[in-house]
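Complex shown without one protein chain; remaining protein chains in place.
Here is subunit A:
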Amino acid sequence: MAAVATCGTGAGSTGSVVAAGSKNHVTSFQRRGPRASGSDSSYSRLVSIAGTRPSVRNGQLLVSTGLPALDQLLGGGLAVGTVLLIEEDKYNIYSSLLFKYFLAEGIINGHTLLVASAKEDPADILQELPAPLLDDNFKKDFDEEACNHKTAESNIKMKIAWRYQLLPKMEAGPVSSSRFGHYYDASKKMPQELIEASKWHGFFFPEKSSSTLNIEPCSLTHGYIKLLQFIQNIIYEEGFDGSNPQKKQKNILRIGIQNLGSPLWGDDICCTENGNSHSLTKFLYVLRGLLRTSLSACMITMPTHLIQNKAIISRVTNLSDTVVGLESFIGSERETNPLYKDYHGLIHIRQIPRLNNLIYDVSDVKDLAFKLKRKLFTIEFLHTNTDRVNTEKTFITSDFRVIHVF
C-alpha cells in the first residue's frame, strides 16, 4: 500500500506537513508543549494533570489508552469525557488485554481507577496488569526483534514544530521523553507496590447485587442501575464533577467496564433477540451524561458478536463516542490465510467522534492488523507482502467457478 504525499494545514495556529516516506523510516515527531487554539487560562490548570495532554486539533483534553499505537489512530488519545467502546473479539482475549493496558496506564499516571466487572473481581484484574516497560530495557529487546525499526529519540531534538508522516508502519517504539502513553510488557506483571499506591474503586456485580434499590424501577436492569449509582457516587464524592468546591479534583477518573451487555450483568440481549432492548442503550446514555460533566474517561468492552438484535449494536455505536472493533483470527478461516499469517487479528476503527469540530482526524488507511509479540501488542497497517513467494494457482471447479489460491 503506497503512502501518499499530501499537504494539509491543521486547525488554528499549527501547521503540519505530511510527507511520504520509505518503508524503512519510522520517524514520528512528538510535538512538545502544544498550545490549543482558542484555549483559555483554565487550560494551563488542566494541562498540569498527569497523563493528559490537549489535542492539537481541537484543544480537547486527551488521555492515553495505554497503547500508543491506538492513541495515534484515535487522533492523539481518548478525549476526557468520552466513551471508548471496544467490540470484543470472539474469545475475549485481546479485548481484555486492551482493558488491562487502559487500567495500567491509569496506575502509571496516578489516575484514579474505577473497575467494574461481572466476571472477575476487580482486585484480581488489577493483579494481572502488565508491567510498564522502562526505556533502556525495552530498547535492547526491541532491537533484537525488529531491526528495521528506528527509535524516535533523535527526532525530538529537532526544531521542527510538528510533523508526522503517513507511513505503512506505525510508531512502534517508545519515545523516550513522552509522559503520555507508555509501553507495557505483557509477559510481566505490574509491581505490587505500584498497585497498592494507586487509588482504585472496584465494582464486582455479584457482590453488589443483593443490596436494595432506591430508585424507581425504570427499564434498566438491576445491574446497570447499581453500576450507574456507584459511578455517580464516586464522581460526586471525590469531586470529579467539580460540584464541590472543597474537593477540587485535579485528577482523571478512569472507568473500565468489562463485558457490558453480557448475561452476567443480568442483561438478556445476548441470549434472545427480543430481549430488553432499551436497558443497555439507556445505560450508555446516562453514563455519557455523567462523563461529559466530569473529569473522567471510560473504556467499555462489549461482546457485540453475541448480541442477537443487530439494531441494538447500531444504536450502541451511535451512543458511544469512539468505537473500535477487534477481530481475532483464532478459530476462523482467516487463520490460514497467508495474507494474515504475521498477525493475530484485525482492528476496525468504526467510529471516531467529531468533538468541538466539524471534522476529525482520521487515518487514511483502513486496514489495520494487530499482533501480540512476545511482549508487545503492536498495530500495523496491513499491506501486501511483496516479497512473499507468488505461488498462485488457479482451479476451475465443477460448476465453472474460478478459484485462485495464493
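Note that contacts are C-beta pairs under 8 Å (C-beta built on N, C-alpha and C of every residue); 3 or more make two chains touch, one makes a residue touch a chain; residues count from 1.
By definition in this document, contacts and distances are computed from a predicted model.
Visitor: As a check of understanding, state which of "Protein Asterix", "Beta-hexosaminidase", "Very-long-chain (3R)-3-hydroxyacyl-CoA dehydratase" or "Elongator complex protein 6" is the UniProt name of the chain not shown.
Guide: "Elongator complex protein 6"
Visitor: Of the residues A:90, A:111, A:182 or A:282, which one touches the chain left out of the display?
Guide: Touches the omitted chain: A:282.
Visitor: Which one, A:119, A:208 or A:315, makes contact with the chain that was left out?
Guide: A:315
Visitor: Considering the whole complex, which of A:119, A:222, A:354 or A:373 touches the chain not shown?
Guide: From the options A:119, A:222, A:354 or A:373, the contact with the absent chain belongs to A:354.
Visitor: Which of A:129, A:228 or A:253 sits in contact with the chain that's absent?
Guide: Looking across A:129, A:228 or A:253, the contact with the absent chain belongs to A:228.
Visitor: When the complex is taken as a whole, what residues of subunit A touch the one chain not shown?
Guide: For subunit A, the residues touching the absent chain are 11, 38, 58, 81, 215-219, 228-229, 232, 278, 281-282, 285-286, 288-290, 292-293, 309-311, 313-315, 318-319, 354-359, 362, 364, 366.
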